[in-house]
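Only a single protein chain was left out; the remaining protein chains are all shown in position.
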């Protein structure tokens, strides 16, 4: 098993009512699998699934990126800075 | 005869060592004729002739514009504001 | 966090760049001064502020959230891309505010210094466009009728 930190913002933060989670995951978990797991816990988030991008250790990554122990993951629903 | 004021800037001001002239001109004088008259007095200005634009009463005009008594004329060598 | 920020994968910051993200009110004068350079012939600055309405609906405030360390990484990447496309750029300044902002308050400042204005306009526009698409920053509109909604920029 690995442990990762998940940063939550916008709709994800609203759904979980917190800004950060720590998750225990099987080895070889992909970032998209982590996201699906969270959406399963909060079905109101499913509308965001197709629009969410992923970041690991402050870099954008593909959905298939495999997570490592200690990674800091962020789920990025549509951004609106500026 | 008509009387006009001529505003001089840049190379024209340098050549005449003043910023304004008052000229008596025959009726029907065009602004390009006025300019040619001044260039004849200061031949070092002839290099600017083809690049000079004309203004009358704060508006750009064509070289063929006929002057009226009391007009304020400006000779506009290449500009470089900004 | 320390280990993340010293990761070799992160983009280094160009010496002419100045970035800021946080809750303090932004200052155009400060951003402009940071873009100053004796080699500049022009500085182009853009400020974004809270508009009094969106699609005809009166807006009271905007609430900004940011994943700050990743936003700064995106800003550094913008700086790197700008130096590749417009090597003449002397300075790039990006300041972004977080938290609750009311009508008229500045949410973002971008300033670019250059020997010539054409590149300054182009690089400034590139920076704000790229920031809007990629920086992990989110805003929630708070309408006068009490409703709120997360904005999708694009």
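Observations on the structure shown:
Each chain carries a letter (A, B and C) given by its place in the written order, and its residues are counted from 1.
Going forward, contacts are C-beta pairs under 8 Å (C-beta built on N, C-alpha and C of every residue); 3 or more make two chains touch, one makes a residue touch a chain.
In this text, all values refer to a predicted model and were calculated from it rather than measured experimentally.
For the chain that is not shown, the touched chains among those present are B, C, taking the whole complex. Listed residues B:11, B:35 or B:67: the one in touch with the omitted chain is B:11. From the options C:100, C:117 or C:133, the residue with contact to the unseen chain in the full assembly is C:117. In the full complex, chain B makes contact with the omitted chain through residues 7, 9-11, 13, 51, 55, 57-60, 72, 74, 76-82.
By the touch rule set out above, chain C reaches the unshown chain at residues 28-29, 32, 36, 38-49, 51-52, 103-104, 115, 117, 120-121, 124-125, 128.
Criterion: only the chains that are shown with their structure count from here on.
By number of C-beta pairs in contact, the leading pair of chains is A-C.
Chain B and chain C, compared by their mean Cα positions, are separated by 49 Å. Distance from the chain A centre to the chain B centre is 72 Å, each centre being the mean of its Cα atoms.
With centres defined as mean CA coordinates, chain C is found 24 Å away from chain A.
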